[in-house]
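Next up is a structure, given as structure tokens.
Note that one protein chain of the assembly has been removed; the remaining protein chains are unaltered in position.
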Amino acid sequence: MRYLTAGESHGPQLTVIIEGLPSQLPFSKEKIDWQLARRQKGYGRGRRMQIETDQVQILSGVRFGKTTAAPVTLVIENKDWKHWQKIMATEPLLEEAEKRRISRPRPGHADLNGAIKYNHRDIRDVLERSSARETAARVAAGAVARLILEECGITIAGHVVSIGEVEAQPVALSIEEMIDRSEQSPVRCLDPEAEKKMMALIDQAKKEGDSLGGIVEVIVTGVPLGLGSHVHWDRKLDAKIAQAIVSINAFKGVEFGLGFEAGRRKGSEVHDEIVWSKEKGFGRATNRLGGFEGGMTTGEPIVVRGVMKPIPTLYKPLMSVDIDSKEVFAASIERSDSCAVPAASVVAENVVAWEIAQSLLEKFPADTIDELKEQVTRYREQVLRF
Amino acid sequence: MRYLTAGESHGPQLTVIIEGLPSQLPFSKEKIDWQLARRQKGYGRGRRMQIETDQVQILSGVRFGKTTAAPVTLVIENKDWKHWQKIMATEPLLEEAEKRRISRPRPGHADLNGAIKYNHRDIRDVLERSSARETAARVAAGAVARLILEECGITIAGHVVSIGEVEAQPVALSIEEMIDRSEQSPVRCLDPEAEKKMMALIDQAKKEGDSLGGIVEVIVTGVPLGLGSHVHWDRKLDAKIAQAIVSINAFKGVEFGLGFEAGRRKGSEVHDEIVWSKEKGFGRATNRLGGFEGGMTTGEPIVVRGVMKPIPTLYKPLMSVDIDSKEVFAASIERSDSCAVPAASVVAENVVAWEIAQSLLEKFPADTIDELKEQVTRYREQVLRF
Amino acid sequence: MRYLTAGESHGPQLTVIIEGLPSQLPFSKEKIDWQLARRQKGYGRGRRMQIETDQVQILSGVRFGKTTAAPVTLVIENKDWKHWQKIMATEPLLEEAEKRRISRPRPGHADLNGAIKYNHRDIRDVLERSSARETAARVAAGAVARLILEECGITIAGHVVSIGEVEAQPVALSIEEMIDRSEQSPVRCLDPEAEKKMMALIDQAKKEGDSLGGIVEVIVTGVPLGLGSHVHWDRKLDAKIAQAIVSINAFKGVEFGLGFEAGRRKGSEVHDEIVWSKEKGFGRATNRLGGFEGGMTTGEPIVVRGVMKPIPTLYKPLMSVDIDSKEVFAASIERSDSCAVPAASVVAENVVAWEIAQSLLEKFPADTIDELKEQVTRYREQVLRF
Partner (left out) sequence: MRYLTAGESHGPQLTVIIEGLPSQLPFSKEKIDWQLARRQKGYGRGRRMQIETDQVQILSGVRFGKTTAAPVTLVIENKDWKHWQKIMATEPLLEEAEKRRISRPRPGHADLNGAIKYNHRDIRDVLERSSARETAARVAAGAVARLILEECGITIAGHVVSIGEVEAQPVALSIEEMIDRSEQSPVRCLDPEAEKKMMALIDQAKKEGDSLGGIVEVIVTGVPLGLGSHVHWDRKLDAKIAQAIVSINAFKGVEFGLGFEAGRRKGSEVHDEIVWSKEKGFGRATNRLGGFEGGMTTGEPIVVRGVMKPIPTLYKPLMSVDIDSKEVFAASIERSDSCAVPAASVVAENVVAWEIAQSLLEKFPADTIDELKEQVTRYREQVLRF
């Protein structure tokens, strides 16, 4: 299973092609739209999120409500494109090109690196693609992966662990409760006390013209033991998830289970004892390692956290230098979100979903979804009886 | 450029095949052996490190001191194999197989997952491959990558940031000084105060039969701006490095620049202002983002940290369950390291080296090392003049 | 450089995403449309070719006439989709689904294999994707590759060598003359005598309700010496081209230079002597090996031929069996081409173009098209001076 995304922030559309899906997979436009909608919510978002209310068009690979195994094309329109047609024209409108040229790179963006690497004198040729708008396409791909996971009894929840210096306290909830509560929280936080403080912090940042990052957590339950493999380093599933998380715009780190805390504790306080019962087979007494040992899933919930830096489009300007005149300027930004962490937790859920679905299809290659389900069921019994 | 590793912890040898090297690359056995030796040092290692003093054999792809562009085969012998020939026999010695069978999975290892996934009733069939012995092969591959980086003026240093609860204080050093000082430190720590405390902590853990993890940092200087790319998520170089780091045995997290701290700070305290001078061209006033923006290198030093959990082979036993009898047992281990963090920092350096060399060859495909160097030089001038 | 295609024969559109293009590449919709138009011409085509007059829409990756390095989205609409909306609906219209179900697999198509593999009881779920309509998407991708080749002085021609039993006689023409003459020929044949016979044969086949295959040849000039590599089997360029050719719908074989004739001749009549002159450097006295030695280009023209079987959609029916009733039936087809070989030669040109452009980007650095051109020029001088 593989996919490519394409599309610019102010171009006509985002496009995703997903190749390698099993056939007969019930394909729900509503469920994909739901993930896209979740990505657009969240306290602290700017005005653009209200302009775009993303919906997916399915343009191939699905017939009468099910996949055919042919590549699936998903399109998400950029609703405000009509105002950008000239600026984003594919034709060589040279006058327009000259007039609209952006020569001022923003700190904290791909702007300068991208311009130099690809020899662009118009920084828009970088920023249109490096924009977080692209994450809508990745959410769409992840939402399709979730259709597979759902068929196999695998559930994903995401929530916000911290925004700025406000940290949520851990709460003991079932995954269904996590999903419900995070959905009702404007900042996708499970701890009501922290939620209030986070919202206050966002209000304050907005007032001061500053921005906030934070930490998000993704939990996956129902994952069969033994996805990924220890036999070669590039087949370890936790490492692939690490790549997926760090590749989300503005993410600067990732950790599993205890994560960085594991480096501070003693060995006797880090590992998970092995238990067994006739009913449940092998399991772990705790889940400090976040569902992975040896690059393979243990059958315990996957617990992965990622950190997002504050969005760099600041009201409070940073100094930068014009690429033409070499003059110093203050990189002020007209319009922006002050905190995108709640939305980022939705993105994180969906990129994790993709990796798990892919590793599922690597362990249980499947031309039809029924074959996959049958295999997973049979394997689960085998794990139980081991 | 790609590579495969093979070999078990107590088999005859580790083998690495590296395919896609440029020709005419000066190929130094000494430099590879040096990296292998560095991996075997470090305060807190167990006895095996003294048994094995790894040396590489070069069995293809190199002639008269230079690469020919043909695949390079590297072999590292396991010196104590002679004592393991029967236990590790490839022939079907069924009696031996039955006698030597291990049915007791250790917590914190790949043992149980691997046994169930691959249906092994002898856990040795898992642990021989999941052993950290394999990192010697990855170090060898990374050491070859360093030969390329060296030709292009790219330097890598690694050091230990913390062991258990002892954290080193940041020190302002050039990369050459870092390399020197960490090499002289038994725990690869740049801060002499912390070094002493770390050693004391290791002594104490050893006495208590416990083990310690910690955090390592890798710094890379001289990296050209623009490695990696923002155009598609799977081409972001920081994300690939994240995969490489998390795939090291026992690593549970990775972060770049400020890392998780970036989630706590305000936006105005996270990003790096852009500066320019005629002599140096574009640059950054600070390097909080650790050398990456938009998945591309900024030209500033790459700064990446990884966290290693304490090694799970504990004197102080954890409970586990026999896969045959289903009896609970205490997973005690005869012989082990109590802290492998210094060695892990060497592994981290070398897996990062591989990723950077590979992305260099993706940006500047090169059939000969001279073409590569010429291209890098020319591009650096172009970056300067932008 | 990679691409994915999506889309069904009677769905709304074909979609192509191309990822990994250099930036600053002049991007001509006209040139892509020209290749699409060429694919639709040819004596012996059925009515559908007159319905569809393919044009490409560029929906990402191009701005003001040049690539930005971001993924390029190309869309080719299926003009008659309006009549197929219900049959090809993505929604679960169960009544429609039942009514329109196809249970009769056609011999010579993917119908039966695809239905069984993917467990489709409606064969349309296979045939919509396995249709040769998909080759329009591959032509579009190849046309983009040609934009790169053109910048580097690489030229591609294709022509029809035989249709049924009529074989063209070899004619000595420059590549420009080949392009002109094949373009003017209704059957893309360079030999005017054979051309007439081919057309007569097609007329006769049509009358008899039969169909014709044939052999096409692709010639590429201006290819630098040394694309591909001998160092690992999966890097040989001729072998990759073989995959590309055989993957075209209905192609059953491929050969280079003398091809199968090389198996009949003696060694002294097969190889190409090496010559050298100060002006031209190294070259070959002949080109019997079709531009390849050791999986690498020799600098001589690439000459590759592929064979297409007659299209299986026959007026003259073959026996088959209904997948539901298991009743035998005669697989008659309402409407079809009787000979698609001229069009197939256009497809072959364009899939070869892709492979060459890709191998060019594997050998030469190319974040921008100017870097690529500069490198190719510099390398050509180096080859000359060797």
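Letters A, B and C mark the chains as written, and numbering starts fresh at 1 in each.
Here is the rule we use: contacts are C-beta pairs under 8 Å (C-beta built on N, C-alpha and C of every residue); 3 or more make two chains touch, one makes a residue touch a chain.
Keep in mind the model is a prediction, meaning the values are calculated, not measured.
Peer 1: For the chain not shown, which residue from C:15, C:28 or C:229 touches it across the whole complex?
Peer 2: C:229
Peer 1: In the whole complex, not just what's shown, which of C:94, C:200 or C:274 touches the removed chain?
Peer 2: C:274
Peer 1: Who touches the missing chain here, C:62, C:76, C:289 or C:372?
Peer 2: The single option touching the absent chain is C:289.
Peer 1: What residues on chain B make contact with the chain left out of this view?
Peer 2: 2-8, 11-13, 15, 17, 19, 23-24, 27, 29, 58-66, 68-73, 88-94, 96-97, 117-120, 124-126, 128-129, 367-368, 370
Peer 1: For chain A, which positions touch the chain that isn't shown here?
Peer 2: Its contact residues with the unshown chain are 19-20, 69-71, 226, 229, 231-232, 363-367, 375, 379.
Peer 1: Given the full complex, what residues of chain C touch the hidden partner chain?
Peer 2: 4-5, 105, 107-117, 126, 129-130, 134, 138, 162, 164-165, 205, 210-215, 225-226, 229-234, 236, 238-240, 242-249, 252-260, 262-268, 270-276, 282, 284-285, 289-290, 293-298, 307-312, 314, 316, 318-321, 323, 326, 328, 331, 383, 386
Here, only the chains that are shown with their structure count from here on.
Peer 1: Among the chains, which one keeps its Cα centre farthest from the Cα centre of chain C?
Peer 2: Here the answer is chain B, farthest from chain C.
Peer 1: Approximately how many whole Å separate the CA-defined centres of chain A and chain B?
Peer 2: The computed centroid separation for chain A versus chain B comes out at 27 Å.
Peer 1: Could you grab the centroid distance between chain B and chain C? Build each centroid from C-alpha atoms only and quote it in angstrom.
Peer 2: The answer is 45 Å.
Peer 1: Considering chain B alone, which of its residues make contact with at least two other chains?
Peer 2: 226, 229, 231-232
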